[in-house]
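Note that one protein chain is taken out, while the other chains of the complex remain in position.
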Amino acid sequence: ADTVRIAIGGSSCICYLPTVLAEQLGNYEKHGLDVELIDFKGGSAALKAVVGGSADVVSGYYEHTISLAAKNQQLASFVIMDRLPGIALVVAPGKNDQIDSVADLAGKNVGVTAPGSSTDFFLKYLLSREGLDPNAASVVGVGVGATAVAALEQGRIDAVVTLDPAISQLKNRHEDLKLLVDTRKEADARSLFGADYAGGALYTRQEWIDANPEQAQALAAAIVDTLHYIHSSTPEEIAGQMPPELIGDTAIYVESLKNSLEMISETGLMDDAAAEAVLEVMSFNSPEIAGAEIDLAATYTNEFVQAAAPQPAE
Amino acid sequence: MPRPVLLMLQILVAVFAIAFWWVLTRTSLFGDPSRIQFFFSTPMDVLNRIIAWFSSGQIWYHLWITLIEAALAFVIGTVAALILGFWLARRPRLAAVFDPYIKAANALPRVVLAPIFTLWFGLGIWSKVALGFTLVFFIVFFNVYQGVKEVNRTVLQNARMLGMSERQLLRHVYLPSALSWVFSSLHISIGFAVVGAVVGEYLGASAGLGYLIAQAEGMFDIAGVFAGMFVLSAFVLIIDWLVTLAERRLLIWQPDSDHHH
Amino acid sequence: MPRPVLLMLQILVAVFAIAFWWVLTRTSLFGDPSRIQFFFSTPMDVLNRIIAWFSSGQIWYHLWITLIEAALAFVIGTVAALILGFWLARRPRLAAVFDPYIKAANALPRVVLAPIFTLWFGLGIWSKVALGFTLVFFIVFFNVYQGVKEVNRTVLQNARMLGMSERQLLRHVYLPSALSWVFSSLHISIGFAVVGAVVGEYLGASAGLGYLIAQAEGMFDIAGVFAGMFVLSAFVLIIDWLVTLAERRLLIWQPDSDHHH
Amino acid sequence: MESAVHLRTVDISFAVSGKQPFRAVAGADLRVAKGEFVAIVGPTGSGKSTLLNAAAGLLRPSAGVVEIEGRPLEGLNRSAGYLFQADALMPWKTSRDNVAISLEISGTPRRQALARAEEWLERVGLRGFGDRYPHMLSGGQRKRVAMAQVLIRDPAILLMDEPFGPLDAQTRLIMGDLLLDLWQQDRKAVMFVTHDLEEAISLSDRVVILSTGPDARIIGDFPIPLPRPRDVSEIKLEPEFQNLHRDIWHLLKDQVLKAYAHSTAEKA
Partner (left out) sequence: MESAVHLRTVDISFAVSGKQPFRAVAGADLRVAKGEFVAIVGPTGSGKSTLLNAAAGLLRPSAGVVEIEGRPLEGLNRSAGYLFQADALMPWKTSRDNVAISLEISGTPRRQALARAEEWLERVGLRGFGDRYPHMLSGGQRKRVAMAQVLIRDPAILLMDEPFGPLDAQTRLIMGDLLLDLWQQDRKAVMFVTHDLEEAISLSDRVVILSTGPDARIIGDFPIPLPRPRDVSEIKLEPEFQNLHRDIWHLLKDQVLKAYAHSTAEKA
């Protein structure tokens, strides 16, 4: 079979764990796929590679299918990996006493991975939920890596909206790290969005799905199998399967897996309410999306996952 | 070529380029325009965006930040490179010892160093200046170093025999002689200073053109990205023009290169 | 200075730097070592990582990919810059028309252009080559352009009077005369070719040193990042050494710059 | 006789920034017939090199026309060989290559060109110096390499600007004989700038004298009716030579003294 090129928006993110793990477990091969994983610095770069046709499938956040729908680019997700966004709001160590709630962020510097990214949207949404102006905090792009840690620890920013593994790194370095919101946990996400919120997914151009239904099917099945594996294994077992360069410090990695298991989907299915939640957040942040007639149902399909579900997990 | 003719030809080139861009993104000659627009936007959209930025005045603040960063990186990088370049070029042994380290340092991917710059210089303009500095410095340094070595031998010997001290040699011989080398590297490094500032902002910042571009990119707003890059280019041309003015003044002694025939 | 002495001094510098690094990250002289290690790792960790890479053999493939990309960027960028540089330098009117566009292009932040390169050149090595090319090209181009203008006038007039055609002038006058300019820019651009390749990989790839560095960075594995950068630097030094050999051969006609007194 | 080079009442001006253009030569009319050997003498800075540059097509006169073999000159003068006053060898070529390139340009195979270059180096007394780069040669040696470079091409018109300047008196004589030999063979047109009056008279058919610049004109034109072939070292003893020398010398001396007086006028 032809090689399927999957563009990952940063393979170090736990949110894309199933994509990488499926490869490690041999699940793609099992379903007759020859897969090449290509690592990108962030989801939007991965997406551009797919829109441009140099990669076939994105392993990225579902929300991008909505942004692109507003740009007349028809993309659809066909298997969900995360049912929660996995984004957390972390207070700078040393600012714990000044910041007790989201409302306290007004007038503060808050780090996001990049202006205009999901973390940025998330912050603005949070602020507005508290009845504040979405622009009440000043946004600083700090990336997902060591820059964010440096900025936070040096007190250049008062809080940061970030993802794993940065959250776990910070937690490891600062015992008393305060997470104001942690959407790796169902409770926090539910209270914020009133539903699940679709995070990492495999999605691609509708044309590609139409042209390669078998491959989409096989991908969905491989991921679903992997999801089952994740939820039936201990974090240590999972860590044992991952390539060493994507683990770094094992203890921290296992810890972050533990904290993230809840966010990883068990079925791979998209919950309609979770898609609605994403659309709501996106519309809130972008007048362009709010103004566009978006056919939400066209941006995802459960057809392949459903077809794959009956297969027994190992 | 008289200036107005030159200007007209230059504009003509722009008109052609824009026309091509328009055809590329507005007709289906080169494929599905909506997909191409996703990568290249369209001339009108970009123009509208630039107009919007300037008419709302929003751009000025960002432009100012980027200008400061690029200018500081340019000036500090150039001065440091001049000093180190002239100094090391006169101390060949020392230079030989440090040579591999300088070359190795030039090969470090600056993007990866961003966290360290943040650690040292914070998230404000200085970490961007540092990034720009690492680009400008090496470009100017290598040229200055070579420029000093290319000094005409007889002129140098004559100056020495006239009794010039090392300092006077620097001022009256090495510096003027290496000047066209320096200016060549300045023309290269202006662009890189701006790139450094913008990339720094792009990696982590709260203001500046790079920040605007990153924001636009995050929202798949390609018109915004292109608008940012055009503003950037315009801006570099202005700085370059100032450098060229300085160059003309300082290199007035050179014979016109004769381009006849 | 005899070679062994030079080598010893060079090693001494490295020893000092590493000792300082060790003190920085292993003692509490400069603050909490565990925090500093997070950003700078430690000499031993980095060394172990490098040893592990080479002993497992894993690194060779990545190194090879990066080498190919950097070498292609370097060679293609240099050749294109030489051709365009020499050509435009002999056509001052054309050069004047395109001058602002070339300068503007040099100011575009390459990082932002990465998606467009991916669009045009795919995800393989060619998009990284393109990124490296955009760095190498401008550095060499500006120097070649200036180098051609600095040709000694009498030598040029003499060559013309001897009846040289434009082509012969290029080969026998402009090229040799601009050679030290070219080499200066080559020394600068080797580093940048590698940076271009690595940054390209860092932004999106499935192999190469930049990919290794990006993964290590994503996992906050700073030892991996530093190990990657050291391997990179060693690698650039080797290429630079090859260029220096070529330079020595080609510039054999130049008088030794006298560095006495 | 047909003319090889004809400067028709040329003015030559140089732009001097912030000032009036500097008119070095004004209304100079100089005709060199085919096969004629013309020496040009004049005070330093009078415009001798400038005239040669005009004849070579390297400078465009601001008034007047330069005609080469009857046709107005456009661009470079392709039928001329020019020995420059300043160092003009390619520093990146050995002396052998510097000479050989002259032939290679017009298509002579490299081997052959190198062999002929070696011959020429011998002729100008530089056997064994073929491998040297110009910076490894003495001033007089460089000049002789340049001479070989120009002469090997055997151009129809020879422009020579103080070719024997940095040579000792004896070598001058030898080179002068060499030049006359060549000239005798196929009667090139030669414009020969020199400061050595004896040399000018002993070599040429005509000695042309430039006045002090700016606005230098031709103020003297002495035919040299000495018999040919000449032996450069013997000819000085002839009484006619002595007379010519005296006449030219007087004319020239006045010019220089006038120039010098003018230049130090305020002072005095």
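For reference, chains read A, B, C and D in written order, and residue numbers begin at 1 within each chain.
Here is the rule we use: a residue touches a chain if its C-beta (ideal position, glycine included) is under 8 Å from a C-beta of that chain, and two chains touch if they have at least 3 such contacts.
As the structure is a prediction and not an experimental result, all values here were calculated from the model.
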item: Hidden-chain contact residue, picked from the options B:P33, B:P92, B:G124 or B:P176; value: B:P176
item: Sole residue of D:V41, D:L59 or D:V99 that reaches the chain not shown, by the stated touch rule; value: D:V41
item: Residues of subunit B (touch criterion as defined above) contacting the omitted chain; value: 154-155, 157-165, 168, 172-173, 176-177, 179, 253-255
item: Residue numbers in subunit D that touch the chain omitted from display; value: 14, 16, 19, 41-45, 48-49, 85-87, 119, 122-123, 125-128, 131-132, 136-141, 144, 162, 165-172, 174, 195-197, 249, 252-253, 255-257, 259-260, 263-267
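We adopt the following convention: only the chains that are shown with their structure count from here on.
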item: Pair joined by the larger number of C-beta contacts - C-D, A-B; value: A-B
item: Centre-of-Cα separation between subunit B and subunit A, whole angstrom; value: 37
item: Centroid distance [mean C-alpha coordinates] between subunit D and subunit A, Å; value: 83
item: Touching two or more other chains - residue numbers and ranges from subunit D; value: 58, 76, 135
item: Interface hub residues of subunit C, defined as touching at least two other chains; value: 39, 115, 119, 157, 160, 202, 217, 255
